[in-house]
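One protein chain omitted, others in place.
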Amino acid sequence: MPLAERKRRQEAWMTRTVQLTLFATAREAVGASRLERAVPSTGVRLDTLLESIAEEHPRLRPILRNARVARNGEYVVGKRLRVRPGDEIAIHPPYSGG
Amino acid sequence: MPLAERKRRQEAWMTRTVQLTLFATAREAVGASRLERAVPSTGVRLDTLLESIAEEHPRLRPILRNARVARNGEYVVGKRLRVRPGDEIAIHPPYSGG
Amino acid sequence: MRSPSTRRTAGGEPISSEVTDRPITLSQVARRLEDSGSGAVVLFVGRVRPEVQAGRRLTGLDYEADRRMALARLSDLERQARRRFGTRRIHVVHRIGRLRVGTASVIIGVAAAHRSMAFEAARFLIEELKREVPIWKTDRWARGPTGRRRRTRRRPRGARSPG
Partner (left out) sequence: MRSPSTRRTAGGEPISSEVTDRPITLSQVARRLEDSGSGAVVLFVGRVRPEVQAGRRLTGLDYEADRRMALARLSDLERQARRRFGTRRIHVVHRIGRLRVGTASVIIGVAAAHRSMAFEAARFLIEELKREVPIWKTDRWARGPTGRRRRTRRRPRGARSPG
């Protein structure tokens, strides 16, 4: 892990936050490419976290239904897993590269 | 038609010859890439001409069975057509380019 | 992106693909395929195609990527292609950032012993790249609002930029 990333995660852990990175339509719906959310040190369920963000940003809701979600660079299967301080969540709308 | 070719044909017509060009296995079977044969000004049937060449060069016979034949740059369909002085015949064994 | 031969995935596998904000060229990809044992090389270049829609002219596409995951997925795809088609060399470069019409967005190169392997692997790589690699494009039009390019049913797949 690069030093910068390690440092960022350490800070996030100390401030008890999760970083969300939003791409493409998700970024446009929220108006930002990054969001930070404080979470308890015991963590929070991923679906709960995403639901609270969708409530603040209703345009994100339909996008989330078709998006893949990754935690720390790995796709998440099911959204019931727990997210802890220092985790990095990425929201991937359908890809359109090439 | 390039000048050189026009000239060659004119000469062939005057000497009443047909030029045969042999490629690949046909060339190897005959040991030459060109043959010249005198033909009457009324012409000769292509199959008769090829048969007389195959008699001189027996190794050519099986190759002719699988070869395409062209007259003046156009494939010959059936070998009964007449070849006249000045014509250019090409013997094409199966292709292997690429 | 500078020294691709030393980059590795989390699992330690070398990554040969690149996601870069610099221009990409055929020769940069062809160089990576040099291999005297390969009888066939297939190269694919995807470029931003001009388009006019409702009187508006497409001026370009903005590409973005989840770079770390894109490299990991590309490296997965390379591995899959090698296994399925028995290829000898693969190199994929994808450009991101603001690309004008006519600009190359992706170049895929495959070297293999035989041509069918090289053709099939190159086709596999571009199709899977479009489906499985976290890269996105957004339309930029000369006038009026911008419209995101989705994998949409409004247009046939691969309509504007087949790359």
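All chains are identified by letter, namely A, B and C, in their written order; residue positions are counted from 1 within each chain.
Note that contacts are C-beta pairs under 8 Å (C-beta built on N, C-alpha and C of every residue); 3 or more make two chains touch, one makes a residue touch a chain.
Note that this is a predicted model, so its numbers are computed, not measured.
Engineer: With touch defined as in the header, list the contact partners of the absent chain among those displayed.
Structural biologist: Output: missing chain touches B, C.
Engineer: Consider the whole complex, including the chain that is not shown, and state which of B:Gly31, B:Pro58, B:Gly78 or B:Gly97 touches that chain.
Structural biologist: The one listed residue touching the chain not shown is B:Gly97.
Engineer: From the list C:Val19, C:Val42 or C:Val133, which touches the chain that is not on show?
Structural biologist: With C:Val19, C:Val42 or C:Val133 as choices, the missing chain is touched by C:Val42.
Engineer: Give me the chain B residues in contact with the hidden chain, please.
Structural biologist: Touch with the absent chain occurs at residues 21, 23-25, 28, 70, 73, 90, 92-98.
Engineer: Applying the definition given at the start, please give the residues of chain C touching the unseen chain.
Structural biologist: Looking at chain C, the ones touching the missing chain are residues 26-27, 30, 36-50, 101-102, 112-116, 118-119, 122-123, 126, 158-163.
Note that only the chains that are shown with their structure count from here on.
Engineer: Specify the chain pair with the maximum number of C-beta contact pairs.
Structural biologist: Answer by contact count: the chains A-C.
Engineer: Could you state the distance in Å from the CA-based centre of chain A to that of chain C?
Structural biologist: Centre separation, chain A to chain C: 26 Å.
Engineer: Could you grab the centroid distance between chain B and chain C? Build each centroid from C-alpha atoms only and quote it in angstrom.
Structural biologist: One centre to the other, that is 51 Å.
Engineer: Mark out which residues of chain A touch at least two other chains, giving numbers and ranges.
Structural biologist: none
Engineer: By residue number and range, which residues of chain C touch two or more other chains?
Structural biologist: none
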